[in-house]
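Only a single protein chain was left out; the remaining protein chains are all shown in position.
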Amino acid sequence: MTYLKRSPWIIHYDASSCNGCDIEVLACLTPMYDIERFGIVNTGNPKHADVFVVTGSINEQNKAVIKNIYDQIPNPKVVVAVGICATSGGVFRECYNVCGGIDKIIPVDVYVPGCAARPESIIDGIVKSLGILEEKRLKMKNPDTGQSSTVGRK
Amino acid sequence: MKIEEQTTIVIGVEHLIGRVEQFRKGGYRLVQLNCSKIGEQFEINYCFEREYRFENIRIVIDFETEVPSISGMYWGAFVYENEMHDLYGVAVKGMNIDFQGNFIRTSVQYPFRNPSFQGEGPCQEK
Amino acid sequence: MAFFEMAKTAIRTVVSRPATLMYPARPGKKTGLSRGHVVIDPSRCISCGMCMKKCPSEAICVEKDERIWRIDRLRCVVCNSCIEVCPVKCLRMDLQYSPALLSHSGLETFLITYVKPERPKKSETGENADA
Partner (left out) sequence: MSRKIVIPFGPQHPVLPEPIHLDLVLEDETVVDVIPSIGYIHRGLETLVAKREFTEYVYIAERTCGICSFIHGLTYCQGVEQIMDLEVPPRAHYLRTIWSEYSRLHSHLLWLGLFADAMGFENLFMNSWRLREFVLDILEETTGGRVIQGSCKIGGVRKDISNEKLASMAADLKGFEAELSDLSDVFLHDDSVKSRLVDVGKLTRTDAYDLGAMGPVARGSGVGIDLRKTGYAAYRDLRFEPVTETAGDSYARCAVRVRELFGSIDLIRQAIEKIPEGDIEVKVKGNPDGEYFSRSEQPRGELVHYLKANGSKHLVRSRIRTPTLTNIPPLVKMLQGCELADVPVIVLSIDPCIGCTER
């Protein structure tokens, strides 16, 4: 539970979602769900962020944008794919402009299903991702001892 | 029960500008432009409305035919014309703001001409 | 006047309960109709494949020969359409949403255990068998 002592910041990017999951991610920040209780702050700046929350599937145009934002986030970082579109492409999988889930471009640590993902699932997903973030941090600090299952995760 | 009467008049490309001019003078607003591919032809609808009266004019053209832009009369038409160009490859002549095919950037050129699909059939692993 | 306005808000905020639902500490709210995830009763499925045909995101796979009903949780958009078309009502919507996963492993496979009741032999689909 050490990770709850820290205050991870999230950055949210709408890849090509229908807005449904987006507004649910935002709803998590508002009084009813209030993930700020866990010290989580939504930031607009990738360089401040620890958790990258992506909604919607990858398409040809935002491939580069997502890669760019991902690269700008300092290590350690985790990626949370929120919603069916982000995890597999969902109903839009067959569209010509959609490449599929986020894991085609960047490694994803937590998959949150749901169409649209409910705020409760998003909270679950983000809290899960904090554990992984902590593991990654330990791993980074002392690469020998901090064995973790996240190494080499796709 | 029909919600509203919708009239569609098919005209030739050469009469397009004249007809649109009439709508413009009559105080109609532009609802939308849209293109559909029917067989080996494009069908372009120009919809206008005034006081909830909906009117539609349609031109049917070949793939190569150039369409005159109506953005001189309706400034806001550029979004639809650029979209038509980007998705179907309709050549529109004389747009006020021409994005040169960069309004909606797509992975495939003129994707709606021959829609392609990816992905797999219903039963597959992964 | 502005002061009284503010005082009213302040008092109300102090007196009333916080709006926050305190989600992980308290269970999330659910209503009777909430769409969580699809559950199958494998003992009643006649593997007619209607759910597979009508699924808008092609998340369901029914393999009649191997008697398998498979769903990809990371593809299912919980639209309720399979449940509506199921002729024997062996599918239902559970209120609990599917949990977050740590890897791309949403596939869940169920072995269909339905046994066709003794009837004069009918070829292929059991569609009319029990509807």
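By written order: A, B and C. Residues from 1 in each chain.
We adopt the following convention: a residue touches a chain if its C-beta (ideal position, glycine included) is under 8 Å from a C-beta of that chain, and two chains touch if they have at least 3 such contacts.
Just so you know, these numbers come straight off a predicted model, no measurement behind them.
Enquirer: Which visible chains touch the chain that is not shown?
Expert: A, B, C
Enquirer: Which listed residue, A:I69, A:A86, A:V108 or A:I132, touches the chain dropped from view?
Expert: Answering carefully, the residue with contact to the hidden chain is A:I69.
Enquirer: Since one chain isn't shown, list which residues of subunit C touch it in the complete complex.
Expert: 19, 29, 31-35, 54, 56, 77, 79-81, 84, 93
Enquirer: In the whole complex, what residues of subunit A lie against the chain that is missing from view?
Expert: Residues touching the hidden chain, for subunit A, are 13-24, 26-27, 30-32, 43-46, 56-57, 59, 61-62, 65, 69, 90-92, 94-98, 115-116, 118.
Enquirer: Just checking the interface: what residues of subunit B touch the absent partner chain?
Expert: Spelled out for subunit B, the touching residues are 1-4, 6, 8, 29-32, 34, 36-38, 45, 47, 52, 54, 56, 74-76, 78-80, 83, 97, 99, 102-106, 111-112, 115, 117.
Rule of thumb we're sticking to: only the chains that are shown with their structure count from here on.
Enquirer: Listing for subunit A: what residues touch at least two other chains?
Expert: Touching at least two other chains: 89, 93.
Enquirer: Among the residues of subunit B, pick out those that touch two or more other chains and give their numbers.
Expert: In subunit B, the residues touching two or more other chains are 119.
Enquirer: For the complex, give me every residue of subunit A touching subunit B.
Expert: These residues of subunit A touch subunit B: 59-61, 89, 93-98.
Enquirer: So in the complex, the part of subunit B that touches subunit A is made up of which residues?
Expert: These residues of subunit B touch subunit A: 105-108, 111, 115-119.
Enquirer: Per the contact definition, I'd like the list of subunit C residues that touch subunit A in the complex.
Expert: Where subunit C meets subunit A, its residues are 18-24, 28, 56-58, 72-79, 97-104, 106.
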